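One chain of protein is taken out of this complex; the other chains stay put.
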Amino acid sequence: MDILFPITPTHYLALSAILFGIGTAGVLSRKNIFVSLMSLELMLNAVNLSFITFARIHGDLTGQVIVLFVVAVAAAEACVGLAIVIALFRLKENVNVDLFNELKD
Amino acid sequence: MIQYQAFLPEIWLVGAAFLVLIFELFYKSNSDRGLLKAVAVVGVVGALLSLGCELGCVSGGCPVQACCSMGTTVPTAFGGFLKTDALAAFFKLIILLATLLTLLISFRYFKANPTFYVAEFIAIILFSAAGASVLTSAQEIITLYVALETLTISSYLLAAFMKKDKSSNEAGMKYLLLGAFSSALLLFGFSYLYGFTGTTVIADIGKALATQVSSPLLTLAVIMIVAGLAFKISLAPFHMWTPDVYEGSPTPVTAFLSVASKTAGFAAFVRLFWVGLSVPALQPTWIGLFAVLAVLSIILGNLEALPQRNIKRLMAYSSIAQAGYISAGFLAGGQLGLTAVLFYLFVYLFANMSVFLAIAIVNGKTGTDQIEDYAGIWKRSPLIGVVLLVGLLSLAGVPPFAGFSGKWYLFGAAISKGYTWIALVGMIFSVVSLYYYLQVARQALVSEPKDPSPIEMNWVERAVLVISVVFIVTLGFWPTPVMQMAQTAASSLFN
Partner (left out) sequence: MLKLEHFQNITYTHSDWLWLIAALPLLGAFLNGFLTLLSARKVLTVKPWVNALIACGASIASFIVSWEMFLSFKKAPDSPWVQDLFNWVESAAFHVNFSFELNALSGVMVVFITFVASLIHLYSIGYMKNDEGFGRYFTYLNLFLFSMLVLVLGQDLLVLFLGWEGVGFCSYLLIGFWFDDVAKAEAGKKAIIVNRIGDAGFVAGLLMVFALAGTFNFNELLAHKQVFTETTATLICLFFFIGAAGKSAQIPLYIWLPDAMAGPTPVSALIHAATMVTAGVYLVARLDFIYVLAPWASTLIAVIGVLTALFAATIALVQTDIKKVLAYSTVSQLGYMFLGVGVTSYESGIFHLITHGFFKACLFLAAGSVIHSLRGEQDIRKMGGLLKHIPMTSLGFLLGWIAIAGILPTCGGFFSKDEILWRALATPNPIFPLLPEVLYVIALFTSFLTAFYMTRLIVMVFFGDYRGDREVYEHLHESPRIMTWPVLALGIGSMFIGWIGVPTAIGGADELGKFLDPLFHLSTLDANGVSPKLEPILMLLSFLVAWAGVALAWYAYGFKHSVSKNLAQTFSGVKKVLEGKYYVDEFYQHTVVAFVKAIARWVSQWLIEGLFVGRLVELGVQAVTRTAQAAKQVQSGLVRAYLAYIAAGAALLIYLFLHS
């Protein structure tokens, strides 16, 4: 790839932003709660990417350490999320988030 | 060197949580779990005592010199990532008291809604409180983030705790999706903050940004952080989850979210913004942001509360409006504004918690949260009538209750920094808020009860309600002692 153009940290940041956007779009548009959770993971991974890029720019390890923490937190989040999905599925035999709208004004 | 005093309250909380989980193993499936409750209460009380001891040592007034092994130095741990100064201690005090009251409410709640998982509930509450508590001492954004997630992920579980109950599940699901989404926004903002400064320590971020000029990306990062954290304290327009989650969650969880979670959110805001981002390049931006959010919250929260029929939902909108009032003091900042924020949070703790305890007690008897079912509650239990009246009037900011002096300080701080219009909006909508608060009080005090049977409560609940009322009234007449504590706490931020 070096032959075409040099890949700078800015490219990584752009990729991270794009991933974050895709994740956001996924969470907003998908009805299936599994896909929503996956999109959330995508957003977090986009953030991870930008953290690593900045760590690289600054030559600093902190950014990489953060990523480990974020991965752990994301795992916990996914775990709780899936548990709730199971409970929801038991109630309605369905994981479409739009079906769960009894709490409203 | 790690000074364990910096996180002694959290050790108590987490220790108690684990003990609860272990002791639970020895219980038969449907025995009452009295010991677990005792362990949990001992854990929180221990945390409060250690906090008090630490505060005493730092201020040089601890009567037992033996417990102050490190003199009057402010304890720090993990390379300065945790530092329990007076500000953190004040926030911890509110959070721990809220946890204690939440436990009390949950004992009542589980009497009416039996579940096999009391131990788990208690443990998660304690874990959650530990997260909130760490958050207040965090001097660094990773620590802050991890603590915040400990608090919120536990809260997702708590909101969805009644797993056979549709609305509880729905509340949990909504809270999870929206909360995770806002956390992602927050983290995105953090990553850019790190990118701009190359450090995660809040004070160093402040130093690094001090010389920088404003740039669009930096502003973007700040807005993302504000959006992510504003979600946690339910500032409009990031408040949509609040009514649904408050209504659907078990009442103790609602109470916990409305006080402990919100206090933790403000703690994060105060440290992050008044230490890290209090730089010329950014300050006007985020103060403007908060002005918009505060005014929006005050207006939307109060207006949407008007037509509510469910008391938990009403309290949700009320808490949105309250977050708006507190933000008015927060954005004024400085010694005056932060003192006002701390004082108001303390008052809010008692008013909100006593009202939620009353709600739990009524729900335990009648099984509903509809305001119309509060008719004539006064005749069924005079104390609950008084609590609803005093607590709600204090929230509305009616003299002579503590909420009045609290709002006085908040709006006074805002006016002193030139945000008269925010204070004005706050005052006008405080009057609007009287309408819905008084509607509950009127229902409780004036109407005739459909079912006149008295509502029982045990002596602990009675005592807590009475103490709360006494606090609310006393702080209204004589706010000075708490004000002085709040002043010390606020000034520790600027040293």
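Going in written order, the chains are labelled A and B, and every chain counts its residues from 1.
The rule is simple: contacts are C-beta pairs under 8 Å (C-beta built on N, C-alpha and C of every residue); 3 or more make two chains touch, one makes a residue touch a chain.
Note that the structure is predicted; figures quoted are calculated from it, not measured.
Only one of B:L178, B:I311, B:L345 or B:V469 touches the absent chain when the whole complex is considered: B:L178. Residue B:L289 is the one among B:A40, B:A77, B:L289 or B:V347 that touches the chain not shown.
Note that of B:G79, B:P307 or B:G367, the residue touching the chain absent from this view is B:P307. Of the candidate positions B:I122, B:A160 or B:M483, contact with the hidden chain is made by B:M483. The hidden chain makes contact, of the residues B:L51, B:I105, B:L336 or B:M485, with B:L336. Contacts to the hidden chain, counted on subunit B, fall at residues 56, 59-63, 173-174, 177-178, 181-182, 185, 216, 219-220, 223-224, 226-227, 231, 237-238, 240-241, 243-244, 285, 288-289, 292, 303-304, 306-307, 336, 408-409, 412, 416, 435, 477-480, 483-484.
The chain not shown here touches subunit A at positions 24, 27-29, 31, 97-98, 100-105.
We adopt the following convention: only the chains that are shown with their structure count from here on.
Spacing of subunit A relative to subunit B, judged by their CA centroids, is 28 angstrom.
Residues of subunit A touching subunit B in their complex: 13, 20, 23-24, 27, 33, 36-37, 40, 43-44, 46-47, 50-51, 53-54, 57-58, 60, 62-63, 65-66, 69-70, 73, 76-77, 80-81, 83-85, 87-88, 90-91, 97, 100-105.
Within the complex formed with subunit A, the residues of subunit B that make contact are 142, 145-146, 149, 153, 156-157, 160, 163, 166-167, 169-174, 176-177, 180-181, 183-184, 187-188, 190-192, 194-195, 198-200, 243-245, 247-248, 304, 307-308, 313.
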